[in-house]
Each structure stands twice: as structure tokens, then as C-alpha cells.
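Attaching a single structure in C-alpha cells format; questions to follow.
Heads up, one of the protein chains got dropped from this complex, but the rest are sitting where they should.
Per-chain numbering from 1; labels A, B and C assigned in written order.
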């Protein structure tokens, strides 16, 4: 299990490679991963930047619990969650979830579970700076 | 749309990065990807190597049709399929599927569709060389 | 003898006078903590609560020494 919170930009490929290198070679048959990236539009407005606030301590605890639930529910080898905090620009990765397993169904299912659970339970909040200069808290987590 | 057949080992991270670099920056909010890797065990036997035969021409046509179906069924920005052919060793990537979209549901759904469709329709055949030296065609595509 | 209180995101901005701790005396639920910390009654329906880093409902119990947090719906990922 690995959880990383990054106050600065991260490279999903590097994180994923490090994660996979930590697993027993030859046992992994399937790796499902998801990267959420900041878009330059939201709710019809051009977005210039974003700040991701979180609840230090609670965030990590929630993410660990989510991975633990995935391990109990599916036959997986390991799971990874990486999430940005702080100031983010369009095109920057926000989140990476990845699951390695012997067979693909468990990897697909568990990877999606991590994202849906994270979206509903992990204590992150996005504040957008629009191109107009206005700021607003994101209220819909679609 | 991108389809690559590789007669030699490929790096999923490099392929994925190249694919993403080809897409309009700021429009992608979600990237779902899947990597299938050769395991050192199958059906209870230790496997030393594998050869992937395919039907040149038909394989590409089937993969293109599969991506086209994904584009019609989901609101995606683009999709990628990379697949090995030839001689493969445990730990080597066999297949990479990836889908970029604005929102995550389409990326998750379409990425999984690509894999399931590829498994059932793309003209690839695996022949294993066991650690004992025996060879056998894989008959179950789990 | 106190309960630690935290506000996050839009709630932190809306509660600039929100207390960062309240006396534990007479405080039984998350809702009681909200009343003392914000000087308003009832936790708004949209507000989420946590006790000691776990999601909790307003009617759930708190104890002396707990950390209670209030925040809007999460929007990570």
C-alpha cells in the first residue's frame, strides 16, 4: 500500500514505475491506473489555476482506509494513491490511482473503487481561479 | 486513434506519454489505462517464455474497429492500443490500452471495453514455453 | 479540558470568528460543538463533520480531548 500527497507537481509515470518496481516481478499480470488532470474549463468557465486544500491527517487516514477496503474486497497485489495539494495549473495531474493484480477484473474494479471512494470521502477541496480573476470553491464533485 | 504492434519490448509509460502529448492540452480531465504483463505462472505451471503470434492485417483492422466502437459509445477524446507480438519474457508488458476523456466515467468504461473487446476479437495467439521446456498453446483467455 | 475545532475550505472562510477550541463541559455531540464554536444553532445540512479524523454525523458523541472538524462536501480527485 502506498499513499503520497504532493504539494508540488508529480509525474504519474514516475510514481507508477516506482510502485511497480516495489512489487514481486512475474506475479503482476494486470495494472489498472487512472490519472485525473486539471482541465482549463469547468462549468462553462475558463479556469486559470486551482488550489487544493486538504485536512492533513484525516486525508491520509481516509485514503489508507479506502485502500484497505479494496484489499478486502478484491484479490489484488497492491494499490497506490497519489494526490496533489496546493497550487495547480491546467494540464497538471491531480490524482493517480493504480492497482496491480494477477488478473484484470480485480485491477479494473479496485482502481475504479479507489477513485469513487476518494471522490466521496477523502478530505480535499478545490478552489478555482477563473481567467477573469474571480475565485470560487468547487461545489459539485462530478 | 493510435494502434501500435510491437515486435520488441515496449515501455507503457513512454507510449502513454507520447499518446497524451498528442492531445489538446487542458481538455483532458481523465486518463484510464490498463497494462497486461506476462506472469511467470499460468494454469499452475511455471512459465519461462511466450510467443505471441498474430494475423497481420486482420489484427490492425479489428483493433481499429474496437476503438471506433468505443468512440461511438462514449464521449472520449482519444484512445490508444499497444500490443506486443513475438517472443516475450515474464515481466514484459503484453498490452496497453488507454483512453483520455473530459470526465472519468467515459475513460474507465471505454478503457475496459477496449480490453474486453480485444480479448474476444483481436487475432492474437499465445504459445507458452514452460520451465520444463515443454511448449503449449494457451487455450483459455481468462 | 477542551475539544479542538477545525473548519476547512469555504466553511473556514465563512467562519472567521469560529473558535479553534471549546470547553468540553456540557458538550455531548458534534452538534453541541458546532453551537459553541460558531455561536449558531444546528449544523447546516450541507456541512460535513469529523471526529478524530473519521466522518461522523452531527448527533454523534464527542469526548474531552477530541478533534472535531467541519467542512463542505469534499471535491478531490
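List of remarks:
To be clear about the criterion, a contact is a pair of C-beta atoms (placed from the backbone, for glycine too) under 8 Å apart; a residue touches a chain by one contact, two chains touch by 3 or more.
Nothing here was measured: the structure is a model prediction, and the numbers come from that model.
Taking every chain of the complex into account, the chain not shown here touches B. One chain of the complex is left out; on chain B, the residues touching it are 36, 52-55, 57-58, 61-62, 83, 94-95, 115, 118-127, 137-141.
One rule holds for everything that comes next: only the chains that are shown with their structure count from here on.
Of all chains shown, the one whose average CA position lies nearest the global CA mean is A. Our note on geometry: chain B versus chain C, Cα centroid distance of 48 Å, whole angstroms.
Chain centres here are Cα means. That of chain A falls 23 Å from that of chain B. Across the assembly, chain C contributes no residue in contact with two or more other chains.
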